[in-house]
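With one protein chain withheld, the remaining protein chains of the complex are depicted in position.
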Amino acid sequence: MVPDAAIAKLKERFSGLQLMEPAPVKGHLSVKLSGPSKLIGVIKMLKDELGYEFLDFITAVDWKGPVDLKGYIVNPNPNPFMPEGVRSQMISEPPTPGFPYREAIEVIYALSNWAAKSRIFVRVETTRGDPRVPSLIFLWKGADWQEREIFDLLGVVFEGHPNLKKILTPDFIKGHPLRKDYVHIKDKYD
Amino acid sequence: MTDLKTDTMFVNMGPQHPSTHGVLRLGLTLSGEIIVKAEPDIGYLHRGTEKLAELRGYHQCVVMTDRWDYVSAMPNNLVFCLAAEKLMNLEISSRANYLRVLMCEINRIASHLLFLGTYGIDIGAYTPFLYAFREREMVLDLFEMACGARTTFNYIRIGGVSADLPQGWTEKCREFLNYFKGKIREYDDLLTYNPIFLDRTKTVGILSKETALDWGLTGPNLRGSGVPYDVRKTDPYCVYDKLDFDVCVGETGSCWDRYHVRVLEMTQSIRIVEQCLGQLPAGDVMAKGVAKIPKPPAGEAYAHVEASRGDLGIYLVADGSSAPYRLHARAPSYINLAVLQEILTGLKLADVIAILGSTDIVLGEVDR
Partner (left out) sequence: MLGAYAARFDFDRLGVIPRPSPRQADVMIVAGTVVKKMAEPIITIYHQMPEPKFVISMGSCANCGGPYYDSYSVVKGVDKIIPVDVYVAGCPPRPEALQYAVIKLQEKIGRLAPTRQAMASPIQEKGARVWYRMRLSPNLRKDLAVCN
């Protein structure tokens, strides 16, 4: 299946789907969904009909701050020196009215089609306050740990995951470290 | 007997068990000797490198990648540099590309030798460990000559490699390759076709093609199940499209197949290294104009390579500042380890080590 034809078919079936051009990840297709509700349908179609059978990885990005036209955070990362690990990484500016501001967690699924040598990034945004996306564990068992990792580090709840609990960090570390406004609370080992 | 009341037993393996190759904890629920439920518990080496990468500069991140898969650190360096170079639009010289491939393949030999030695110990054969490490020391000597370090190299940098080969390196490398070719037969005699070893591994831990793909396995574990997926062939990076080598696959997906794929891969790596040495062009090893503190324009990049343990990918988001906005590593060990939940169920306790050893995980990469 030629990637272009795959995209055309996807667009035909799902209305809220947007092909990102130019592709944010160079050399790979990227499609953006309007919301998590259509995610399962799109991924299922990609897997069963269009040949994107291999789940490469699942990741998520926390976007918080004023953005430029392409949607990237403009406030450069201040790269603070954190010997104690107690400051939040980024002192984010509050949104200014009239300027674009992005506050979302974007979950990214990379699927690949080995026969057509193509990889597609399916991107879906959820809110930062209560991030929820459906789990893909019934499509690929490999999604199990990757979803748990994102739940642990970014706090995204994967609905329908049978065993969604912390996997990497110990229980006494509260919060989700990969969030941009994560504040480390000193614990007994610091 | 039927109304005898039985109960399952919970056995905790690790996190300092000598056979788990690091700090992995396996929670096993046993019914007699049969495993009812296996639950790997990880995070005992989670250092939060993905977060730390957001605080470090791009050159500093390379150091961090070294410590993921510390047994084969070259591909880790390479994949981060490839992703960063995509963001910065850097052109890499041909010599640097050859050196990168050369180092990655020698490192694959070193990594597979370590696997061979430790897997022998897991099964109960101590001698192959000493033999494999004898050869591994020679490989590490080569690394030490080239970059000064034995395991964590920081040799592949953004824009090329840190230093050109020292004098006499190629001769020493050829000498090693010639010596090593004969040694693989020795391993075959010692371990690969050893009847005890065959009995313990040939019918154990069968992983079908479908299961392997379902769990997202890559690398020798997937090829052991008979799927010829190799990033070096399907998505060639650096100079792999100019080199001639075979993708080794197993038949049934048993522990022995996964083991044997690695032994075969060492022969292929020898072939690749020889070709690289033959084709090595002259020229610079570092691209011009790599900033001391690189600030790539905002954007995203994905690069992946065939590391010793599978398809290692880096998803990198830049925001125009001196540090990455987000770094995600698709760590093959992490994804390969998850399959244990499924394949251990229904097996005997004694086979756990054989299967765990055959997946060849490095906990530094699992937990990152």
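Letters A and B name the chains as they come in the text, with residue numbers starting at 1 for each one.
Throughout what follows, contacts are C-beta pairs under 8 Å (C-beta built on N, C-alpha and C of every residue); 3 or more make two chains touch, one makes a residue touch a chain.
This one's a predicted model, so the numbers in the text were calculated from it and none came from an experiment.
Note that of B:L140, B:I184, B:A291 or B:L349, the residue touching the chain absent from this view is B:L140.
Within the set B:A38, B:M74, B:L114 or B:L207, the residue that contacts the chain not displayed is B:L114.
Where subunit B meets the omitted chain, the residues involved are 15-16, 18, 22-23, 43-49, 51-52, 55, 63-64, 67, 70, 114, 117-118, 129-131, 133-134, 136-137, 140, 150-152, 364, 367.
Subunit A residues in contact with the hidden partner, per the touch definition given at the top, are 81-85, 168-170, 172-173, 177, 182, 184, 187, 189-190.
In this section, only the chains that are shown with their structure count from here on.
The centroid of the Cα atoms in subunit A and the matching centroid in subunit B are 26 Å apart. Per the touch definition, subunit B reaches subunit A in the complex via residues 42-43, 46, 48, 50-51, 54-57, 86, 213-217, 229, 234-235, 298-302, 311, 313, 315, 317, 319-323, 325-326, 328, 330, 334-335, 337-338, 341-342, 367.
Against subunit B, in their complex, subunit A makes its touches with residues 24-28, 53-57, 59, 61-62, 68, 70, 72-74, 76-80, 82, 89, 108, 110, 114, 117, 119, 121, 140-142, 144-146, 149, 153, 166-170, 177-178, 182.
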